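What follows is a single structure, written as structure tokens, with notes after it.
Missing here: one protein chain of the complex. Every other protein chain is in place.
For subunit A:
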Amino acid sequence: MKIGILALQGAVSEHLTMLNQLDVDPVLVKNESDLTGLNGLIIPGGESTTIARLMHLNQLMEPIKLRAKQGLPMMGTCAGLIILAQHIHEQSDVHLGILNVTVSRNAFGRQRDSFEQLITVKGLEEAFPAVFIRAPLVEDIGEDVEVLATVDHQIVAVKQGQLIGLSFHPELTSDVRFHQLFVENCRSVNKNI
């Protein structure tokens, strides 16, 4: 099974380290041709404005949008969540616009407000060590969106069909459970492959 990591900017090697611990073939995605034959795609943390700009300049925005509509599973962490979102608070332009949520950027404040916290996640038995870095929050969700985790009653993890969006960075921990969850998701969608 081939799982892509959008490799334009950000924590690419950290996601690669996670996927290397699972039974999948990771693919670094820089150009449209790299999307061929993927069974899932991870959009990493980084700077969302930079990643989005590079997606446009590399003609990746429309091809990825199209694959999402065709049901390709995707997981976005931090900046990746912002890139998936349909609405961005106080910002008119959105990026992929495929995950039915409104996100608010740098919602916890600046870097000095970045933090780690053990959080309870729906579907995971033990608490998860979540690392929030200049993190976004999910302010509002559509009807078909399931909340997976909250911090102080604010939404930090969601799932909508084949899409997972996280405010935090599982790739900065040694806890592989979110990547496992995502890979299982990809497997169930691609069970004929």
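By definition in this document, contacts are C-beta pairs under 8 Å (C-beta built on N, C-alpha and C of every residue); 3 or more make two chains touch, one makes a residue touch a chain; residues count from 1.
Everything that follows uses one rule, which is that contacts and distances are computed from a predicted model.
S.K.: Unshown chain, UniProt name, "TRAP transporter small permease protein", "Cell division protein FtsX", "Sarcosine oxidase subunit delta" or "Pyridoxal 5'-phosphate synthase subunit PdxS"?
M.R.: From the choices "TRAP transporter small permease protein", "Cell division protein FtsX", "Sarcosine oxidase subunit delta" or "Pyridoxal 5'-phosphate synthase subunit PdxS", the unshown chain carries the UniProt name "Pyridoxal 5'-phosphate synthase subunit PdxS".
S.K.: Which positions on subunit A touch the chain that was left off?
M.R.: 7-14, 30, 45-47, 49-50, 53-54, 57, 78-79, 105-106, 109-118, 129, 131-134, 169, 172-173
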